[in-house]
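Of the protein chains in this complex, all but one are displayed in their positions.
We just call them A and B in the order they show up, numbering each chain from 1.
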Amino acid sequence: MTDQLDAAGRLRHLLTLDGLPAPMLQRLIERARTFVPPAAAAAPRGRELEGRTVANLFMEPSTRTRVSFELAARRLGADVVNIEGSAASTVKGETLLDTVYTLQAMRTDLFVIRTAESGAPAEVARRVADDVAVVSGGESHLSHPTQGLLDTLTILQRKPDLDRLVVCIVGDIAHSRVARSAAQALRTLGVRELRLVSPPELKPAPHEFPGATWDSGLDRMLVDADVIMALRIQKERMSATEIPGASAYREQYGINRTRLARARPDAIVMHPGPMNRGIEIESDVADGPQSVIWTQVANGVAVRMAVLLTLAGRSQAR
Amino acid sequence: MTDQLDAAGRLRHLLTLDGLPAPMLQRLIERARTFVPPAAAAAPRGRELEGRTVANLFMEPSTRTRVSFELAARRLGADVVNIEGSAASTVKGETLLDTVYTLQAMRTDLFVIRTAESGAPAEVARRVADDVAVVSGGESHLSHPTQGLLDTLTILQRKPDLDRLVVCIVGDIAHSRVARSAAQALRTLGVRELRLVSPPELKPAPHEFPGATWDSGLDRMLVDADVIMALRIQKERMSATEIPGASAYREQYGINRTRLARARPDAIVMHPGPMNRGIEIESDVADGPQSVIWTQVANGVAVRMAVLLTLAGRSQAR
Partner (left out) sequence: MTDQLDAAGRLRHLLTLDGLPAPMLQRLIERARTFVPPAAAAAPRGRELEGRTVANLFMEPSTRTRVSFELAARRLGADVVNIEGSAASTVKGETLLDTVYTLQAMRTDLFVIRTAESGAPAEVARRVADDVAVVSGGESHLSHPTQGLLDTLTILQRKPDLDRLVVCIVGDIAHSRVARSAAQALRTLGVRELRLVSPPELKPAPHEFPGATWDSGLDRMLVDADVIMALRIQKERMSATEIPGASAYREQYGINRTRLARARPDAIVMHPGPMNRGIEIESDVADGPQSVIWTQVANGVAVRMAVLLTLAGRSQAR
């Protein structure tokens, strides 16, 4: 875990949910709730970040996460600069750190960094100036903290008593930063039971998910589940024959209506997107009454507004 | 034709000009006129779309149309998100509809969609929430409604009596959404005569252009024309030998000064851009006194402001 708190115990960067105290998670989630608009209402807005500059440094492509951060920042009044993949430093072989120093010298106040390189966000966080904050927008297979927060918020909206819930995450657990961040938040906040389901080849190391149970048999694990989170399967992994092919995966691990019926009748179904419809989830489930998939997306903007505000608030006085 | 009007007969989406009633076309054009700045004046602006989010979903690249919509939206105060080609869903194989649902969950109010896929904008329009609107930014060979409106506005600015005009469209009529949308608007508004000129290989099906005459001989068709609209020729089609090579095309269908002299002396010359100078149009015509090509571009922003305002106005109350 990286030291992402300052001397006063306030959030200084957001790199991982691992080790964040429960009250801090709760405060972030409560703050996010204030940015969730009622059904047909306009998007909430503010001017708290007017004059601030947010740089989205996305080494891995991700339209949805980039747009979510971009809208969160702009709806709070910030200027947003997008730097993506090959358009970034990589073109001329500049290091990520030099790109960060350059943008910092241009008075960037907050960096959102998405990268396949483990440790890069923490390295950046160690190097930036005192009044500059770093948010992970997804780091390798390790961490995706705003996703973990939005998943937790989505669960709590529908099922506030976490200590009575059974949450079942299904898919490529071994490589999933989504699973890791959700598990960390849910565990800290006291979820009753966390079940992990994956093909044997994609079983995670137990120490990465303390307290969770793992099994390769989905049908058993769905019984009595309150929350089912299907993960996106990487087709590249399937072609590499590391895991079963698409149709075998669908057969054994796809969430369909028959399987869903094994869970509790009021169970909710989640997916971080983008979905491979017909592989890890069937369309009638994704679009059905138990799906909260679009609510997750909506909550994503709210969570990111809350995170940006919290981090920017620290240096507000300057 | 798609049902793009709501129960009260108001414009709900703008997908095609086909079937739009004349008064509605006239209202859009009149509204656009209010956004056309005098010669050296600053761009008109408003704040009517403050707090609204416009997403430009461009599956086909088009810098000029994308920028035109972007400036129209921003000059009315909207936040604009650009999602282009490979940066969009296609990277991860997400469907267009899931991309739309995602952006809608992030509180996008209006989608501009440009796509080579026939029917996609209408499909999106059927699926979005009640308070979300869809504008086609160009659909396959079928429809480019804001282009049709800006072309009509440009003609009316110079020659208000449409029922006395002879309009001659020259080029690849068979594959042109520009020709289709212009023809639909001009016919609804009562143009006297619409002439279509193309190589025989690119002759359109007659039922697609009811009331228009077609001929492969440009020189005959230019006689007495008040308006000459040259279409962009797709070089890819020429290399596929579907149509004559560049020099043969220029010889037979290029608009040059000699040909222009066959039209009425006050005829105007139009082109939707980007131009292949020296193929479908000669530079001395494109840059000459009868050209209204840059006026078309200026009118494009005005038309798009009018369309955005009209569609957003419907849900203003929320």
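A few notes on this one:
Throughout what follows, a contact is a pair of C-beta atoms (placed from the backbone, for glycine too) under 8 Å apart; a residue touches a chain by one contact, two chains touch by 3 or more.
Since the model is a prediction, treat every value here as computed from it, not as a measurement.
Of the listed positions A:Thr102, A:Ser118, A:Thr213 or A:Ser247, the one in contact with the omitted chain in the full complex is A:Thr102. Among B:Thr34, B:Thr63 or B:Thr213, the one in contact with the hidden chain is B:Thr63. Interface residues of subunit B with the unshown chain, by the touch rule above, are 37, 40-43, 45, 61, 63-64, 67-68, 70-71, 74-75, 84, 235, 273-277, 294-295, 297-298, 300-301.
Mapped onto subunit A, the footprint of the missing chain covers residues 51-53, 79, 81, 83, 87-89, 91-95, 98-99, 101-107, 129-131, 318.
Note that only the chains that are shown with their structure count from here on.
Chain geometry summary: the mean Cα position of subunit A and that of subunit B are 40 Å apart.
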